[in-house]
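Some notes on the structure that comes next.
Shown here: the complex without one of its protein chains, the others still in place.
Chain nomenclature is as follows: A and B, assigned in order of appearance, with residue numbering initiated at 1 for each chain independently.
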Amino acid sequence: MVVDTQARLVQGEALLAPLSSAITRPEPNRIDFALEPEQLYMAVDLLINGKWGYLVAITGLDHGPEAGRMEALYHFGSYGAVITLRIQIKRTQPCVPTICSLIPSATFYERELMEMFGVIVEGTPNTDYLYLPEGWPSGVYPLRKDWEPVNPLLVPVQEAKHEQ
Amino acid sequence: MAVQVKENTSPLRAVMDGLKTWARVNSPWLLHFNAGSCNGCDIEILATLTPRYDLERFGIKLEGSPRHADVLVCTGPVTLQARERLIRIYEQMPAPKFVVAVGSCALSGGAFRGCYSVCNGIDQVIPVDAYIPGCPPRPEAIIDGVVKLLSSLQR
Partner (left out) sequence: MSSNTNANPSTFIVPIGPQHPALKEPGHFEFHVDGELVKSASVRLGYAHRGLEKATEGRNYVQTLYLLERTCGICSHIHATAFTLAAERLAEVEVPPRAQAIRTLVAELERVHSHLLWLGVAAHEAGFDTLFMYSWRDRETIMDVLESLTGNRVNYSVNLLGGVKCDVTPEIRDMILNGLDFLEKRTQHYLEVVTSDALFLQRTRGIGVMTREQAELWGTVGPTARASGVPRDLRVDSPYAGYGEFPVRLITEAAGDLEARFVVRLRELQESYRLIHEILAHLPEGELTARMKRRIPEGEALIRVEAPRGELFYFVKSNGTDSPERVKARTPTICNMASVLQLTVGHQLADVPMILAGIDPCFSCNDRAVILRRGASADTWTWEDLRQHGIRVYHERA
């Protein structure tokens, strides 16, 4: 039983019709909705209540300090169709609401978004580092375009007790 | 009550040393630790225990606790998160202890050299006695490396 991708896309688009957003179709099996952070919760609620797919991933995109904006892409997949909610974030005030009350397993993706891009996800249950090491300095966001990796870190070799 | 030996040249000391070396060389206990590798080297290390390569015929046993181990077989380019644990495990091992670095990531950071959360190789963190290159090294190469380390102990 192969589910028709275009039919799923049409259903998804109908579910999100109440929101006003710019719609683009970058690939035949994808629709992108550009939304403001305030619209995120409602959009996810509409998709979950309409039983349209599952959260595939949350991708952070940094357009650079000159552009002054970032995006958080919330990808939802249903069989072969993908709907992406492109949340426009201002670099000076990077905040999005949490969707963990709707999708509990989104906590991992939100933690990654916070630690890698410095986006504040309001109301998220767990704000610990997911991938970054414990001693990582706060305020340093590796995936932002204006951060150059310190290359490489000099580690003093431990003078361990070593005898033949 | 331990035997009190006063001089290095005592014949008893020589016998004890010979016995210890014989035990260590003929039946070393290995501890495996993955310091952030992609698992390629780890599954080749695990494959050395399986019937085709069978490391146990050399008397080598894979152990669970650092406190029982003679040889630390380590893979991975040592991520920052794993670094403290690696040092702690190394310190928990009783002396004399040896470290074998397996794979090109463990030698120099491999493909990940220069990445922001990587220490560029195990010898940046703890002293290493044997290096086994490869991405990943074949199980035969791993066995060869461990056997070379053991025969160097005999000398």
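Observations, loosely collected:
The rule is short, and it goes like this: contacts are C-beta pairs under 8 Å (C-beta built on N, C-alpha and C of every residue); 3 or more make two chains touch, one makes a residue touch a chain.
As the structure is a computational prediction, the values presented were derived from the model and not from experiment.
Remark: the residues of chain B touching the chain excluded from display are 31-47, 50-52, 62-66, 76-77, 79, 81-82, 85, 89, 110-112, 114-118, 135-136, 138. Annotation for chain A: contacts to the undisplayed chain at residues 1-3, 5, 26-27, 29-30, 54-57, 59-62, 73, 75, 77, 79-80, 82, 84, 103-105, 107-109, 116, 128-133, 142-143, 149.
Rule of thumb we're sticking to: only the chains that are shown with their structure count from here on.
Work out the mean CA point of chain A and of chain B, and you get 41 Å between them.
Within the complex, the chain A residues that touch chain B are 132-136, 142, 149-153, 155, 157-158, 160-164. Residues of chain B that touch chain A in their complex: 79-81, 83, 87, 90-91, 95-97, 109, 113-120, 123-127.
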